[in-house]
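The complex appears here minus one protein chain, its other protein chains still in place.
For clarity, chains are labelled A, B, C, D and E in written order, and residue numbers in each chain start from 1.
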Amino acid sequence: MRSENRSDQQCRNLSITPHFTNQAEGSVLICSGQTQVICTASVEERVPPFLKGQDQGWVTAEYSMLPRATNQRVRRDRGGQVSGRTLEIQRLIGRSLRSVVDLKALGERTITLDCDVIQADGGTRTASITGAYVALAMALDHLKSSGVSFISNPLKGQVAAVSLGILENRILLDLDYLEDSQAEVDMNLVMTATGGIVEVQGTAEGEPFSAAQMNGMFELATAGLKGHFAAQLEAIAQGRR
Amino acid sequence: MRSENRSDQQCRNLSITPHFTNQAEGSVLICSGQTQVICTASVEERVPPFLKGQDQGWVTAEYSMLPRATNQRVRRDRGGQVSGRTLEIQRLIGRSLRSVVDLKALGERTITLDCDVIQADGGTRTASITGAYVALAMALDHLKSSGVSFISNPLKGQVAAVSLGILENRILLDLDYLEDSQAEVDMNLVMTATGGIVEVQGTAEGEPFSAAQMNGMFELATAGLKGHFAAQLEAIAQGRR
Amino acid sequence: MRSENRSDQQCRNLSITPHFTNQAEGSVLICSGQTQVICTASVEERVPPFLKGQDQGWVTAEYSMLPRATNQRVRRDRGGQVSGRTLEIQRLIGRSLRSVVDLKALGERTITLDCDVIQADGGTRTASITGAYVALAMALDHLKSSGVSFISNPLKGQVAAVSLGILENRILLDLDYLEDSQAEVDMNLVMTATGGIVEVQGTAEGEPFSAAQMNGMFELATAGLKGHFAAQLEAIAQGRR
Amino acid sequence: MRSENRSDQQCRNLSITPHFTNQAEGSVLICSGQTQVICTASVEERVPPFLKGQDQGWVTAEYSMLPRATNQRVRRDRGGQVSGRTLEIQRLIGRSLRSVVDLKALGERTITLDCDVIQADGGTRTASITGAYVALAMALDHLKSSGVSFISNPLKGQVAAVSLGILENRILLDLDYLEDSQAEVDMNLVMTATGGIVEVQGTAEGEPFSAAQMNGMFELATAGLKGHFAAQLEAIAQGRR
Amino acid sequence: MRSENRSDQQCRNLSITPHFTNQAEGSVLICSGQTQVICTASVEERVPPFLKGQDQGWVTAEYSMLPRATNQRVRRDRGGQVSGRTLEIQRLIGRSLRSVVDLKALGERTITLDCDVIQADGGTRTASITGAYVALAMALDHLKSSGVSFISNPLKGQVAAVSLGILENRILLDLDYLEDSQAEVDMNLVMTATGGIVEVQGTAEGEPFSAAQMNGMFELATAGLKGHFAAQLEAIAQGRR
Partner (left out) sequence: MRSENRSDQQCRNLSITPHFTNQAEGSVLICSGQTQVICTASVEERVPPFLKGQDQGWVTAEYSMLPRATNQRVRRDRGGQVSGRTLEIQRLIGRSLRSVVDLKALGERTITLDCDVIQADGGTRTASITGAYVALAMALDHLKSSGVSFISNPLKGQVAAVSLGILENRILLDLDYLEDSQAEVDMNLVMTATGGIVEVQGTAEGEPFSAAQMNGMFELATAGLKGHFAAQLEAIAQGRR
């Protein structure tokens, strides 16, 4: 039996709490089962050097885990080399969010999405993407209510993510840590609310998988993400109240 | 008027929530006014190299702030030099906690106290010490209930901390960020429940202060920390339920 | 018109020269169009700390570009933080190669695949995987001819990789740099000779893509990689002569 | 018996040699018993980035020990993380000296105080502060005699420091290394010539201490620092000759 | 017998292939016996900060070895401290090349010579210098044919280098790795085509050597480098065709 008594096709309980901390322009706590991530969106009125004078903005992300988010304490990414896993994940989050932002419309400002995992039980990168989208939307709301006027809406779509896996030939949606560590195939799908694929990253830890299985995972993700998109909209609405 | 409508001699509201995250042997969220810190205590059955074979344990601390715990986003202590401020604070936390632990009684294990500030409004280092004490006590409770027997109680005292300052010749207890940034003198006191001083760190940013003012601060801290000690005991008791 | 006058469904000319350098147990120069990568396989009779005493081997990879492999000189990943791109690529190469190695059969030794790009024109990571496979096979041949006997063949499959992209709604196989920089979707597929998917990494830089397009890319890759698999076998055979 | 046959209330012999090296604007060798520190003051006609355009100067410090200043050779703070102890000490020195400098009057220049311990026998940070004050005053003399005119005297006070400790219930002034390593309480006091406290840092390594003991230490420090202030003035006068 | 059946006074076979890679302004593969180095010259239209506004150019070098250029795999100079050996060699290459460049005539541009050893059998630093000279000349040819006009020829001489050693009292020219590891004296000479010495670096690993032996080495180098200078001119001419 899977955690939360769910079927292979069901996601874990998902909750998104807006305004979780009070300093950032956008801030949520996203809980996907036992996985908990604080996502904040910080606006700075400047762009990185490589974009200077190009009349556009930038969206970037940083990802980190508290040392004891996991079962064993993990050393901080500090005072030396940031781990490849961390860099890989935060690059994924940044690309995913940029896919729904019109950087020209954003203007010469940077929005940094900090995703800090305080409790980890699988799917931290997908929860980070799903939560960061809400923080980003909140930050844009904040800019608008602070009197910033955009030439057009910088937010050109809605994006969320979910993990999938193949375990004993079953395709599972939204794996927790235990499932993830046993899965033969590990897949992360980032999709838009209109059903387009923004990012796909799949790895066969054990047996290779087929195009047919890949298709099965797309279908499952498309269905499962409906709940994510609804929860995002609800959190954004709640954040405005 | 001070925040929370309090007098110069009053601390901010203090709450300590045990079991805030579910992986560490001890874990709390401590809120002191708007300042919020997650403190976890992680037990590892080994000691650092400099203590190998000395038949004693170790207690150490790490301190960090989420990048957007503050009004302006702050760069992570990552991939390079950890800031002097961070090192100074985590050394203070470690020393303060070791002052109430019998390292011989602890046995050959290390307890790491991770203090991660998720919201900062002054007094993050003192809140970290006060919260870390509870996480430490919970971790020792956890060890005992897991069947570890100690030769004697590793916890030989109770420790908490509070900040003070001098602002326009008034001595203030438990400063928030705004007060802290204006204070002429900045003081942190770490004391035991029996009234002893474990650490004192005071800096005159503007005018030097006198021994008499120093005494006034001791008295105020002694009175103010009574509430901290009670809140700690309550949280430890609650953590056992 | 595409480079080398090829159709959307054709790969660039591919050549794999075994024994390109003379020190490593396995060594090739792989040329895919203008992209040139030196891949060496180095055998060490020890395993990394995390595998000590587990009676199995390890396969890992490092990826680097000569500073002037590209049109503009790029700083070396030296004396500081290795770039996220580099770490991401070498983790991909390592995982891809491990997918066809029986680490138990390999025994307690490590094979490191160094992929050094001396000329870059798109597809350096896929060329690295394709070339590293040959270097790996050569290193295993070298071990056998040096008298090492394995409990079973450590090489349990054949793996190669190719890039794909979507540009102006056309699906293109094996993009050169110019195409890559204009593509709306950037896909890397790592597959086995028996048609299984080992890794899929796809990113929509512009418009999201559909499951149908994804399927189109799988089909194209499966057809295109036939030439890669043949070239690998030919190079391995030549390396034995 | 204490070193140099002194009572609990006596400091070690103190000597301050001006112009010890010949390149810096201010330079002394300070010897406090066996502890020897070279302090230089370097003037640069620019301010750090965070003070640009604010029409004020800056005073900062760096602290280091020669590897064999101590009984056992210590690794240099080089090629990696500077130790927390080093950062803590140099921050203390910098703050202490800034407490007696009018940064507005200094104008847009930076004075860096380098404190390099060539022989260590306890009290290196307090000797650094006491010596750095003289180097700083010499550098200001140098600027004046080079024709710089200040809007008002940048030096608004005189500062020196001394260590104290509690050992077997006795309060000791100016501990050498052997005493320091045995003391239950370790205290550093930075005071002005007019008796104000600029910095207080006290740590109970063993038993906590009382406010009464703290007061005893203030009194002892106030008396003991009289000799320091006289020695500083004598060295500054000698430096002018 | 020495490798390639040569006498003590003979160099190994030397070949220099121009246009070895296709992106850099100058690029060669230099083979000296089994030692193989890719040397590229990259032109950038800016100078390092310390030369800003001084109306002159700069020539610098970087040196690296592929991890498996040698018999044992060597860790990359990555993510930390670059090795002293690497820094020493690339500083030597840079100084040697600057000795034949008129930096004023070069104008405000930087030429970076990247010397990447793909196969190492002794003499990698001298081969790097000899090859880098050709790459540099090619880059200047490239600038001229791109329409850049210089106030005068930036290339004011021709430089090449060779190693020598003393082994069992014999003076050997151009040592391979095996000879180098046994030699009692290790010498590198960088000379101009007109017989001047640009750099001399000699180390007695075992017995000290005499001025007479030093003279013997100069004579041998002068004779041996004639072939290097001819090969350089031939490669430059070939690069123009």
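Here is the rule we go by: a residue touches a chain if its C-beta (ideal position, glycine included) is under 8 Å from a C-beta of that chain, and two chains touch if they have at least 3 such contacts.
Since this is a predicted model, take the numbers as computed values, not measurements.
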{"item": "Contact partner of the left-out chain, one of D:Arg68, D:Lys226 or D:Arg240", "value": "D:Arg68"}
{"item": "Touching the absent chain when the full complex is considered, from E:Arg46, E:Arg75 or E:Arg91", "value": "E:Arg91"}
{"item": "Hidden partner interface residues of chain E, rising order", "value": "81-82, 84, 87-88, 90-91, 95, 99, 191-192, 194-204, 207-211, 214-215, 218-219"}
{"item": "Contact footprint on chain D, counting only the chain that is left out", "value": "21-24, 27, 34, 36, 38, 40, 42, 44, 62, 64, 66-71, 73, 76-82, 112, 114, 116, 118-120"}
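What we mean here is this: only the chains that are shown with their structure count from here on.
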{"item": "Averaged-CA centre spacing for the pair chain E and chain D, given as whole angstrom", "value": "51"}
{"item": "Centroid distance [mean C-alpha coordinates] between chain E and chain C, Å", "value": "33"}
{"item": "Junction residues of chain A, two or more chains touched", "value": "79-82"}
